[in-house]
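Note that this complex is displayed minus one protein chain, with the remaining chains in position.
And now, chain A:
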Amino acid sequence: MKSKNHPLLGIHSLLMMIFIYIPIIIIIVYSFNSSRLAADWSGFTFDWYLSLFENSYVMEALTNTLIVAVVSTVVSTLLGTMSALAMRKTTKKIKAGMGGLLYLPIIIPDIIMGLSLLMLFSQFHIPLGRLTIIIAHITFSISYVHVVVSTRLTGMKDGLEEAAQDLGAGAWQTFRFVTMPQILPGIISGAIIAFTMSLDDFMVSFFVSGPNSTTLPIYIYGQVKRGISPEINALCTILIIVSVTLILLAQFILNKGKGQKKQSVLPF
């Protein structure tokens, strides 16, 4: 690719990249710093990573995070896929309206999501804990799954399901052998996105968590109030790597569909 752009444009892009990524790079770099003080560099070490695994608070928070992420992913993937399938059969008007409503949780500020859920739970006297975090995560994850699976369904070639019916397949067989294999990449990448969203959600979880249901992001927040330790840097680095890997994997699976157009539904 030969570009005839102004040389300043390249410099501008470079500065932008530095601006965006410097903070993240600093966290990663200092997670390997053998000094406790963030200000000076006194040598390379893996110690902070090792001590993380010996820290029982971290391990408890990790367990909570994984339980919440796995359960909310399974439930939201099922519900999101079902809603995407159901919506295809409705009229255009309902589709537009419902589609908008299902997209809303992605746009609504997290703080409002968190607050409203907290009010709901206290209204119904549901004790705050893992269960409430799971319910909250399902609420916003459904939207992501729904959007990804719907896009995949729209991208499905016309007439495939009719062709299956014409060849003698009943409703279940049509779904099992034709629709399902076609939208499977969408379901999987929707699930991965839901998992990632649950993994690093702080705001919503913060409102609806209770005693003994601390998740990793909440633990990190609690620690940072007492000063940033290299241990936290190490934990953040792990979270960054896991999230980025999962999202890239989701994109890869979604684009893998044979002979299909590239499709990205999320702004990354």
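Note that in this section a residue touches a chain if its C-beta (ideal position, glycine included) is under 8 Å from a C-beta of that chain, and two chains touch if they have at least 3 such contacts; residues count from 1.
The working rule: contacts and distances are computed from a predicted model.
Enquirer: Looking at UniProt, which of "NADH-quinone oxidoreductase subunit H", "YeeE/YedE family protein", "Aerotolerance regulator N-terminal domain-containing protein" or "Spermidine/putrescine import ATP-binding protein PotA" names the chain that isn't shown?
Expert: "Spermidine/putrescine import ATP-binding protein PotA"
Enquirer: Just one of A:164, A:204, A:220 or A:254 touches the chain that is missing; which is it?
Expert: Checking the options A:164, A:204, A:220 or A:254, the one contacting the hidden chain is A:164.
Enquirer: Per the definition of touch given earlier, which of A:33, A:72, A:151 or A:182 contacts the omitted chain?
Expert: Hidden-chain contact among the options goes to A:182.
Enquirer: What residue numbers in chain A mark contact with the hidden partner chain?
Expert: 157-160, 162-170, 173, 177-178, 181-182, 257-260
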